[in-house]
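Just one protein chain is left out here, and the rest sit where they should.
Letters A, B and C mark the chains as written, and numbering starts fresh at 1 in each.
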Amino acid sequence: LFDLKGIIPPLVTPFDQAGAVRYDFFERNIDQYLEAGIDGFLVVGSTGESVYLDHSEKLRLTEAARKRIPSSKMLLAGTGSESTQATIELTKEMADRGVDAVLVKNPFYYKSQMSFDVYMAHYTAVADASPVPVIVYNVPVFTGVPLESRLVIELAKHPNIRGMKDSSGDVRLISETVWNTDPGTFSVVAGTGATLLHTMTAGARGGIVALVCAAPRAMLQLYQAYVSSDHRKADAIQRIIAPAANAVTSKYGIPGLKYAMELEGFQPGIARRPLLPTKTAQQQDLQQIFRRMNSELSELS
Amino acid sequence: LFDLKGIIPPLVTPFDQAGAVRYDFFERNIDQYLEAGIDGFLVVGSTGESVYLDHSEKLRLTEAARKRIPSSKMLLAGTGSESTQATIELTKEMADRGVDAVLVKNPFYYKSQMSFDVYMAHYTAVADASPVPVIVYNVPVFTGVPLESRLVIELAKHPNIRGMKDSSGDVRLISETVWNTDPGTFSVVAGTGATLLHTMTAGARGGIVALVCAAPRAMLQLYQAYVSSDHRKADAIQRIIAPAANAVTSKYGIPGLKYAMELEGFQPGIARRPLLPTKTAQQQDLQQIFRRMNSELSELS
Amino acid sequence: LFDLKGIIPPLVTPFDQAGAVRYDFFERNIDQYLEAGIDGFLVVGSTGESVYLDHSEKLRLTEAARKRIPSSKMLLAGTGSESTQATIELTKEMADRGVDAVLVKNPFYYKSQMSFDVYMAHYTAVADASPVPVIVYNVPVFTGVPLESRLVIELAKHPNIRGMKDSSGDVRLISETVWNTDPGTFSVVAGTGATLLHTMTAGARGGIVALVCAAPRAMLQLYQAYVSSDHRKADAIQRIIAPAANAVTSKYGIPGLKYAMELEGFQPGIARRPLLPTKTAQQQDLQQIFRRMNSELSELS
Partner (left out) sequence: LFDLKGIIPPLVTPFDQAGAVRYDFFERNIDQYLEAGIDGFLVVGSTGESVYLDHSEKLRLTEAARKRIPSSKMLLAGTGSESTQATIELTKEMADRGVDAVLVKNPFYYKSQMSFDVYMAHYTAVADASPVPVIVYNVPVFTGVPLESRLVIELAKHPNIRGMKDSSGDVRLISETVWNTDPGTFSVVAGTGATLLHTMTAGARGGIVALVCAAPRAMLQLYQAYVSSDHRKADAIQRIIAPAANAVTSKYGIPGLKYAMELEGFQPGIARRPLLPTKTAQQQDLQQIFRRMNSELSELS
């Protein structure tokens, strides 16, 4: 039975200097996450630079991930496109490749036209057509169009719409959604590492957050402390990781995350253009942030 | 010793049809809150329509409140003005009238000029001159200029800056501030009723929220459930009150709050112009929201 | 020699009920614009629902347009994608199909990372690789990331960056750009029909605006009145067309434009999902707006 929860890395897509995908790096990262104890994965999401991938790369990354990840462990794929039809087609292709659910961000380009009715019709059509559960993805920092709890609550009535990933960090949206949806069929996960604990206390059941890619063990510790009601420890870890969580998202973006992953022994490659690599001063800041995080985490145990 | 925490109503200013302050209503409301068990108050805040009050009205309201409220109970007053000098003068006058601390929202009119340096100099000058502790007030929904955790953390080093009221509901700002300030000398309280529980789990030690004016007992119950670690009950109450908390702020504003107070047996008067009274359909919505809240709260106990 | 100016329709892409492109409708519209005297065209732009088109549709639409449009008349194609490499590839394919220049909107998804340096590197790489002139496209209403005059002025120094389409209607951006670029090699065209005249007086040399698709003759009259310095007539036409220009963009979007085109005797088909067709009340409003516009235009002559 599909149950969205836990600590899930939104896998990065490693590129070489020429901009080609390094599938070998991609697979090695998955292996490292499995070793760390991760049992849910997302491919082709925003952190995976999905907007820079072509159609065949998206499929091949998903195939590679599914081959590597035991079927007992959850694999999600991002399929949200601007057009309803393109979203449905990619969703079906991903389902054919064995993903357990799809993550569908809202279309947003024609902002003034993106009404409640447009979103209801879009998500309903996708969920009707999808062979696998659909997870709504709210990420206004990229789309510029936040979803309202009223919409998500209505969408959650569809039997094939089974959750929301929220990257706004808005505890009001999360709590209103959780309060007004059936916990047996719908769950919310957070997309913001710096406030993961607080969004979990507001009802989120885990997180799909960038920092997991660079610090999977710390994030699993945070989650386990929370679910075992060790609030003191959960709070301590959340506090320790917050600067790193900010650094690999709002502060330095994907290039920052990839640099941090390298520091932590992963194979991230570089970002695709137009994204530019981190500069020396940014790298030094990242080094310091991660050194301090690691030191504080080891003192904790 | 000054210790900012607990459930605090931001007192409304009752006006009659001609726009005059009804001090008798104002005092009667305070009496009712005291009876309900409230032991901290704010006068002349945003909910008190401070921007519609003249200087002598602000002083007289504060005097009336102080006279009514035992000295063992905390009285705060809003004194944030656009000019540093005006803020200092009002702060001193309020201190003379016996307030325990002042709430100072950031100046914001010349938005592009409101830099870190400007805010550091402004708050430092106010805190240096103030005979009573200063509480920073972050309310971007009205000011349009959110404060950053970096600034608040720096301000908290001043011995006379003793807390922040945050009405943004941003759990990242709250948690970063709490983690990086001395809990012995600085505390955060929330300004958002719909997420009070979640902001408390992020580190806020209470709330100065509009809904307290209409439902003081429910808010005290929520707070007591939280501080006694009855998370199930706290979550249930938070859920029950959320629609009312939204209705008296973002949805219907001060006219909505005043109508709700009337429903609940208080003496709110009406709002000053340009604010217009609630319309019939809004009143019906408010009636339904409060009826349902009260019914669910009584089932709970 | 490439010279960006005049009145240019951003061609709509007609779809049937099943969502398939009606190339026959597309071609017939072009014929009608040629008859009306139009001598510049844009395919695969925002108004052409480019974000809902797949790669082969984009190419086929461009081929169809080029076949229909005499080589003496200008054909532009939108090629701006999120990734630099994808933008370059599509640009080359479009150039192979005979377009005279490409319109490249800025990448925008990872908003916080879209720095001056990122944009300089992106546009420089595209312009270096493009066999045809590049036109920068500023459309913050869709991208959420406005371009600054400082950036555009710098980009205009590249010999293959030959113009900007501005859909913000910001006369300060337009005038600063025009003042600081070489009129022999760089020109600005407007993307906003409701203020076309005002942006031309600020330095724009024409417009690529949605209303041209529904009212090509009126827009040509406005342009001719302006270039022949008949300011009174230009102002009168601008005033008459403004409500229609708003109706087919900010007010009712592409579904509104397509309905208006149908009213005016074109073959727009319908919009692709998630866009929903106009509702009856919207259609009545559009009918009234266009009836009034046509009546006032005929009184004018």
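Worth pointing out:
Throughout what follows, contacts are C-beta pairs under 8 Å (C-beta built on N, C-alpha and C of every residue); 3 or more make two chains touch, one makes a residue touch a chain.
This one's a predicted model, so the numbers in the text were calculated from it and none came from an experiment.
Counting contacts over the entire complex, the absent chain touches B, C.
Taking the complete complex into account, B:A125 is the one of B:A36, B:A125 or B:V227 that touches the chain left out.
From the options C:G80, C:G169 or C:G191, the residue with contact to the chain not on display is C:G169.
The residue touching the chain not shown here, chosen from B:L34, B:A86 or B:I153, is B:A86. Mapped onto subunit C, contacts with the missing chain fall at residues 169-172, 175-176, 179, 192, 194-195, 197-199, 201-202, 238-239, 242. Against the chain not displayed here, subunit B makes contact via residues 19, 46, 51-52, 54, 82-86, 107, 109-115, 117-119, 121-122, 125, 141-142, 144, 250, 253-255, 272-276.
The criterion applied here is as follows: only the chains that are shown with their structure count from here on.
If each chain is drawn as a node and touching chains are joined, the picture is a simple open line.
Subunit A and subunit C, compared by their mean Cα positions, are separated by 36 Å.
Residues of subunit A in contact with at least two other chains: none.
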